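Note that one protein chain is taken out, while the other chains of the complex remain in position.
Order as written gives the chain letters A, B and C; numbering starts at 1 within each chain.
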Amino acid sequence: MLDRLKEEVYQANLDLPKYGLVKFTWGNVSACDRDSGLFVIKPSGIAYDQLSAKDMVVVNFDGEVVEGEFSPSSDTATHAVLYKHFEEIGGISHSHSMWATVWAQAGLDLPAMGTTHADTFYGAVPCARFLTEEEVNRGYEVETGKLIIETFEKRNLDVMAVPGVLLQGHGPFTWGKDAKSAVTNSVILDEVAKMNLFAKQLNEFAEPLPQRILDKHYLRKHGKHAYYGQKPST
Amino acid sequence: MLDRLKEEVYQANLDLPKYGLVKFTWGNVSACDRDSGLFVIKPSGIAYDQLSAKDMVVVNFDGEVVEGEFSPSSDTATHAVLYKHFEEIGGISHSHSMWATVWAQAGLDLPAMGTTHADTFYGAVPCARFLTEEEVNRGYEVETGKLIIETFEKRNLDVMAVPGVLLQGHGPFTWGKDAKSAVTNSVILDEVAKMNLFAKQLNEFAEPLPQRILDKHYLRKHGKHAYYGQKPST
Amino acid sequence: MLDRLKEEVYQANLDLPKYGLVKFTWGNVSACDRDSGLFVIKPSGIAYDQLSAKDMVVVNFDGEVVEGEFSPSSDTATHAVLYKHFEEIGGISHSHSMWATVWAQAGLDLPAMGTTHADTFYGAVPCARFLTEEEVNRGYEVETGKLIIETFEKRNLDVMAVPGVLLQGHGPFTWGKDAKSAVTNSVILDEVAKMNLFAKQLNEFAEPLPQRILDKHYLRKHGKHAYYGQKPST
Partner (left out) sequence: MLDRLKEEVYQANLDLPKYGLVKFTWGNVSACDRDSGLFVIKPSGIAYDQLSAKDMVVVNFDGEVVEGEFSPSSDTATHAVLYKHFEEIGGISHSHSMWATVWAQAGLDLPAMGTTHADTFYGAVPCARFLTEEEVNRGYEVETGKLIIETFEKRNLDVMAVPGVLLQGHGPFTWGKDAKSAVTNSVILDEVAKMNLFAKQLNEFAEPLPQRILDKHYLRKHGKHAYYGQKPST
């Protein structure tokens, strides 16, 4: 069942330790199949070097396991809520990567301070508030997903133009058109979080990236006038 | 004698350089056998690439060598005091890992600022005071063990819920049910110490992790209602 | 066409990930052939592990592709402007390397704070201002090249004595007599940017490197009285 997607999700999970984003069994990546309304996610708490593609768990958009020998990631319900609400999302990555987590623990939005940021995130990456007592009791993981939706709606953000969020006191979620791009965005978010932290330390009065440069860099890589990379026909 | 335990302790010692926690011969890991009232520890000052499992030294809970060709770690007496007092502890790890040592040198408790911390440490990791002149003269390593006990008793901490301590001006000790988990806790402590340092730098007014989130994260991984990872039957 | 130069440029591009200066497809290195008035540059957005020397693109000093299956780097026009104006430059390297980018995002010149800097850069590395709205609209990459020229002319800097620049909010460009030395200068710039950041944090009143030491270190490696390294005849 969904064997090709399982392989993609498995490979994308391996990219988390490869890029230094996780230690031990931390982190989880998933990808969805819109036709069947299902997604594939890493099992919970299994070491990366003991995983194989067939261990990936198949889950529906209500977070119910459809196929799989193992229990899925403890964050599965968060993934499910996001796939159900945001139809553009094809893959999701969660980690406690060092520098994005530093911003999350500081409880601050990650501002667009440079073109490395602007190449991928079209503006600040928002930091979502702590869950309330009531939300925690109602269901921590489902409510985390709902909070991400709330955060993007309140700020009127395009989920594909800003493909990530920081959860206060916790860490980042990123997403993309598939599992691989979700992890790529995790790597970039962490890199930018590190750059911006030290740039802010070096000059607390540093000017933010002007809108004209933000536009230029984002739009030369994204949208119909993009000219970065090779044309599809190549 | 205790060959299986020696192998476990040997492997756990090798994890110290593997995870970047030590340089040269620094650091030492031990594990105990409650039935015989003995523990196994790394010999002192021997390079990691020249160690083998059979070089591990067997010691009793009074710190006396029972078997072994080499002198045990110079910190052996500290391990002995901890095993003797805390019956839950099965393994102990000591290093001068960078970021935990930074907090130790700063003389500060490591506060619970994020869920990465809460997943393993149920609250702040305490920083124990400097030993007094009298304590140093009486026996540095034994008194270090007693100071750790004093620190946990004064603060009324559960040694397994907060499986680590910082020694002011020195570095961390961590422990767990066995040698491997003791080292895992060293890795996590160092990771969290780094995150928390930079989060504090980024926002000195960052809110501490609310108790509800600390509870949620700690208890979804520990205790009878835990749901992280795979069920034992799997 | 220019096969030897393509090989040099290909190898120099591989040095960017080797020295940890780039992630993914970021970064681009070129080198020019003064006789033919052409330069060779990396294609845009192709993964480093899928590149080969023959994929390098040949471009003239007006930024027009002369030979190549792929589209050249999106920053090609910046390279072209620099080769056309500065006849001493044989190779150019661009990346978003962490620490040089931190200074660029802070919008600050990188001062000469130590001999590691003075061994390669004969004085501060300038930070060029943001492009204006008009410049962005006129042509982002061409104008970036012109801005670098403006920056060096306004400050009366020798482009080979200070072989690099920071672009505000963006990142560094470095250059040298060939592709290899351009990348070497990128590595050194990033190393120095890191040193200087933390030295400034440690002591905001640190004395700048005295001119006599700056002279000594730069001139023992460069110019006709240099005595570092081996004599050409060796």
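The rule is simple: a contact is a pair of C-beta atoms (placed from the backbone, for glycine too) under 8 Å apart; a residue touches a chain by one contact, two chains touch by 3 or more.
This is a predicted model, so every value here is computed, not measured.
Put simply, the missing chain touches B, C once the whole complex is considered.
Checked against the full complex, the candidates C:43, C:91, C:114 or C:145 give a single residue touching the omitted chain, namely C:114. Residue-wise, the contact with the chain that is not shown comes from B:102, picked out of B:102, B:124, B:142 or B:219. Against the chain not displayed here, chain C makes contact via residues 19, 113-116, 184, 187-188, 191, 194-196, 198-199, 201-203, 206-207, 209-210, 212-213, 216, 220, 227-231, 234. Residue-level contact of chain B with the missing chain is found at 23-26, 43-46, 69-71, 74, 96, 98-99, 101-108, 130-131, 133, 136, 140, 168-171, 197, 200-201.
The rule is simple: only the chains that are shown with their structure count from here on.
The chains in contact with chain B and with chain C alike are A. Where chain A touches chain C, under half of the residue numbers in use are shared by the two copies, so each contributes mostly different positions. Located most centrally within the structure is A, per distance between chain CA means and the overall CA mean. One finds 46 Å separating the Cα centroids of chain B and chain C. With centres defined as mean CA coordinates, chain C is found 33 Å away from chain A. Among all residues of chain B, none touch two or more other chains.
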